[in-house]
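The complex is shown incomplete by one protein chain, all other protein chains being positioned as in the whole.
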Amino acid sequence: MLLVLAMLVPAAAADVFWFGPGLPIQIVIASLSALLAESVMLALRREPLQPSLGDGSALVTAALLAFALPPLAPWWVAACGSAFAIVFAKHLFGGLGRNLFNPAMAGFALLLLTFPAEMSRWSMPIVVASHHLGFTDTLTTIFTGVPPVAWDAISSATPLDAVHSGLKTGATLQEVLARTSTAHSASIWSSLGILLGGLGLLGLRIIRWPSPVSMLAAVVVSAGLLNAIDPGTYPGVLFHLTSGATLLGAFFIACDPVTTAASHRGRLWFGAGVGLLTVVIRSWTAYPDGIAFAVLIMNLFVPLIDRLTVPRIYGHAR
Amino acid sequence: MEVTIATGRQRGVRLIGAAQRSAASAPSAASAPPQLALSLALPDGSSLVPVVRIGEYVRLGQVVAWSPDCEGTPLHASVSGQVSAIELRDAIGMSARMPAIVIDNDGRDERDPGLIPVADYTLRSAEELLARIEAGGIVGLGGAAFPTHLKLAPTPSTPVETLVINGVECEPGIQCDDMLMRYRAESMLFGAQVMLHIVGAGRCVIAIEADKPEAIAATRTAVKAAGDARLSVAIVPTYYPAGGERQLIEFLFGTQVPAGGLPRDVGVVCQNVGTAAAIATLIRTGEPLVSRLVTVTGLGVAFPRTLEVRLGTPLSHLIEECGGYTPDITRLIAGGMMMGVALPHDALAVAKTTHCVIAATAADLVPRGPAMPCIRCGDCAEACPSHLLPQELYRHAVEEDDAGLARFGITDCIECGCCDAVCPSQLPLVSVFGAARRQLQVNTVTTERRDLARQRFNAHTQRLAVEQAERQRRLKERRPAGRKDE
Partner (left out) sequence: MPPVVLLSGAAFVLALLGAWVMQRRSPGEQNDEQTLIDQVDALLPQTQCGQCTFTGCRPYATAMVRGEADINQCPPGGHATAARLARLLERPSKPVDPVFGDPLAPPLVAYILEELCIGCARCLPACPVDAILGAARFTHTVIAADCTGCKLCIAPCPVDCIEMRPVVHLAAPH
């Protein structure tokens, strides 16, 4: 579990480079809240705090949630989301190993539905922002909710947001993409960081290949198909792969063992479902990114997938 | 010991740095102890019946116990001397004390005059040789102790094409098959040829693990010297449980033995290398199974080695032969690091199934942390050689859901311990599965008994009802007709 956290470091570094020190602060807030929630829940369920608290699963949930938040979101956003993830998505389902839904994604979905405004104020990449927020400024912004300068000076849409809303205003995809190119290159760097960490996880055999491979394959195929049909409306494969939480989802979220299918074959189906739903949600619904909802929907199908993919036991006919 | 999931075609685990290998000198004969205890226990929990009396003088190779219902093969005296007791004693791997014949060794090793070799086995019929093998008390020496003559007996519906001589000792630490192949390959091949003659198979594959180069070289040389085109050597990758009969067949021939079936159903008979050598001794000298190779290993013993040991030798004597315990001995284990059983004390005696004794220290044992909840990581399923879903089995075992256990194939679990060894949550999977399987057996018997009792109760109730009705009817008939109007 702690190795999973270590593998998030490259992506976090890229994020800090492009968007300032918001992310680490969010991770700390989310972690504290998660640990507190975990302790309270363990105490309420009369279970020993150690070893459950020390296994790091709450910290991983918190870190993944923090990655999905805007770096300058007010502190109570991360705290609420993280507590909800631990209390509702994890412990009310029976604790570690029994939760149906990915806790981090459940927390994120809740935040998206309850605090849409805070959840869409994404930071502008430092290189283009007219004002650069230092560590203290970032801290004040997160804890008071008021930035030292106007929000407009430091926030901008994510590439996915830009495409999503840009297309509605009648701009062509190419114009939108050109407008958001800096933000996109920032997100490419973050994605590379995630990719590095993900390959590390694969190399250390902490995660297995089926979920990420099938999820990315599903994204590539479905996005490629849409792009081929109508290149003016649907962005290309590379854009899908490098923007939003695609890679984070593939390597860190769809691979969460608890909430994915049990067998390799089941994980292939699970990953494919997540990939497909992500592209569907991005292309046709009110939400710019679809990872969270795609994962949550596929979580619902895990029991079904598990039933249908029981491996053939040695010596038994099909 | 370090455990990783085996990669490649086969399911299983790789075990690195487990109990140290015993010294690579030729296996020498352990001295015969002053007193031996031959356990009459059979693997299924029943026991053999003694045919000697207390005080009787027995000779080396004389039958001392047999199985009236042919569940097991006869047991022979492994020394000459006087039977001093027939009593209940602890036996390796048994939960209850089992009868044993205690013999005071007179040190003369006087042979039973009835032991005669077979001059030319090719002139004898399969039936005769099988009867010899049965009378020679030969059982599978790989650990299962299944009577060899039953395994070799011809079944017309399933002809045997291939004989597999299993030299894959996949459990780390055990080295008796390795030693046997290194130093007695010729004898093993002779035994294999006898078995080929019996089963009428066209080829014989001697399977050896890749990490035993000396054994491979010695066996290859012996095969060349034998000049028998039916014999060949196959090299099996090093992983656990490559030596499991079903896993070995899957690796060698790409076919799976059907569930509930036997290797015969796919035209294969598997025999351990030690069994082959024991058959060679029997045919060449007439001597039945009275000794076997035992590996004594682990950091808890001074000079680990593989010894030729008489059946019935107390483990304490064996340990002394190897220089005694070292101070940091923590546990005595019979069998390998994965499938072995911990022993309560060292007054237990070597039996036909005892291939290895590990005097383990803390460094030999895999440390076990507290069990955490299952995180459904699937590592166990990836390691399971039976292609089961241990995480599901575990869930149903905890919930005591017999139907669920059966659905996920608890009866197909070979209790190899791979799942247990790789589980990051340190769940005690094998022991839970073993207990669940035994409980399931008990429950099945109970259910049968209950169903029977229910049927009999219903029949009883019905019969009483019929009898009652009959009585009423008769009572009515006996009444005078006129009284009806009153």
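For clarity, chains are labelled A and B in written order, and residue numbers in each chain start from 1.
The rule is short, and it goes like this: a residue touches a chain if its C-beta (ideal position, glycine included) is under 8 Å from a C-beta of that chain, and two chains touch if they have at least 3 such contacts.
Since this is a predicted model, take the numbers as computed values, not measurements.
Q: Using the definition of touch stated at the top, determine which of B:R108, B:R454 or B:R471 touches the missing chain.
A: Answering carefully, the residue with contact to the hidden chain is B:R454.
Q: For the chain left off this view, which of B:V341, B:A406 or B:A465 is in contact with it?
A: B:V341
Q: Extract the touching residues of chain B with respect to the undisplayed chain.
A: Output for chain B: 41, 43-47, 93-98, 341, 438, 449-454, 456-457, 459-461, 463-464.
Just so it is clear, only the chains that are shown with their structure count from here on.
Q: Centre to centre, by mean C-alpha position, how many angstrom separate chain A and chain B?
A: Computed from C-alpha means, the inter-chain centre distance equals 52 Å.
Q: Would you tell me which residues of chain A are touching chain B in their complex?
A: 51-52, 55, 57, 95-98, 205, 208, 257-258, 260, 262-264, 267, 306, 310-317
Q: Could you list, by residue number, the parts of chain B that touch chain A in their complex?
A: Interface residues on the chain B side: 4-5, 246, 250, 256-261, 369-370, 372-378, 381-382, 385-389, 391-392, 408-409, 412, 425.
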